[in-house]
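All protein chains but one are shown at their positions in the complex.
Moving on to chain A:
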Amino acid sequence: MTVRDALNSAIDEEMSADPKVFLMGEEVGEYQGAYKITKGLLEKYGPDRVLDTPITEAGFTGIGVGAAYHGLKPIVEFMTFNFSMQAIDHIINSAAKSNYMSAGQISVPIVFRGPNGAAAGVGAQHSQCYAPWFASCPGLKVLAPYSSEDARGLMKAAIRDPDPVVFLENELLYGESFPVSAEVLDSSFCLPIGKAKIEREGKDVTITAFSKMVGYALKAAEILSKEGISAEVINLRSIRPLDRATINNSVRKTNRLVTVEEGFPQHGIGAEICASVVEDSFEYLDAAIERIAGADVPMPYAANLERLAVPQVEDIVRAAKRTCYRSSSLAATA
């Protein structure tokens, strides 16, 4: 099942089960969705539950938040999370904080979803990863699926959750197909928020990643295994709350850590994971933690530069090797 179909089926099933769930966003209805994630839903549920909005992120996000205040369950789509910047006040100051500021009187069961991070050749204003920005804010939950199973389970969990959820998808993953079990296809399937998944078990080095980078990490693990390094790959799934227990347990087992993300390095997800491991599992580390992140520049457009600005599989392999050899050799290159 492709990630696209996984998202579409999850939204469809939740809309069918709960009449309060409704969709809004630019082109989600008649155009079938800018990336066809919401295909067929307008025909099935009608214009009352699938709203094509005017082009105003600030406007329709505000409207979605208002609807959530009064008990509806909106799923607000941003054509890309880069555009969510136009609405970030509603997301942070209204959606995230209202339950706290009103002392529980106003709950905001809203889901903000859309593609996040770099695509291919879309330039600086369409390529930023917003995981660190949203994940730093208390009151929000932030999810990042990788596989179709993740997409289905986490989307259903997000829609059912009474708190505001930021759901970070990835445009390049929409078309990728993953095997899914019968359990995943069942309409009651749901994944818990706040639990990471160990995609591949290993004993020499822990590699954490989320979204598209999970695929890269798995490829890197394959390459490393041929060189005698057994890497454990953790698919974070949930950025906030972060599954610190799984990460720390894994590092206590392997004693080495490489964090991987596509976004900017400073104050990124890797920074938080490093802090957590240093605080909780300092004695277990046999090597300095390696952070792999995108280049600290706005995303360049030229294809050759773009390739150099995002992590590649080889970068992850080299970093893992560095953690494995650092204790015995000063050579930082592999």
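Methods note: a contact is a pair of C-beta atoms (placed from the backbone, for glycine too) under 8 Å apart; a residue touches a chain by one contact, two chains touch by 3 or more; residues count from 1.
Just so we're on the same page, contacts and distances are computed from a predicted model.
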item: Protein name (UniProt record) of the chain left out of view, among "Diphosphomevalonate decarboxylase", "Dehydrogenase E1 component domain-containing protein", "Phospholipid-transporting ATPase" or "Myelin protein zero"; value: "Dehydrogenase E1 component domain-containing protein"
item: Candidates A:35, A:69, A:134 or A:189 - the one touching the absent chain; value: A:69
item: Option from A:153, A:194 or A:294 whose C-beta touches the chain left out; value: A:194
item: Full-complex contact with the absent chain, from A:163, A:176, A:286 or A:315; value: A:163
item: For chain A, residues in touch with the removed chain; value: 29-30, 47-48, 51-56, 58-72, 74, 89-90, 93-94, 98-107, 138-139, 141, 161-163, 194, 241, 244
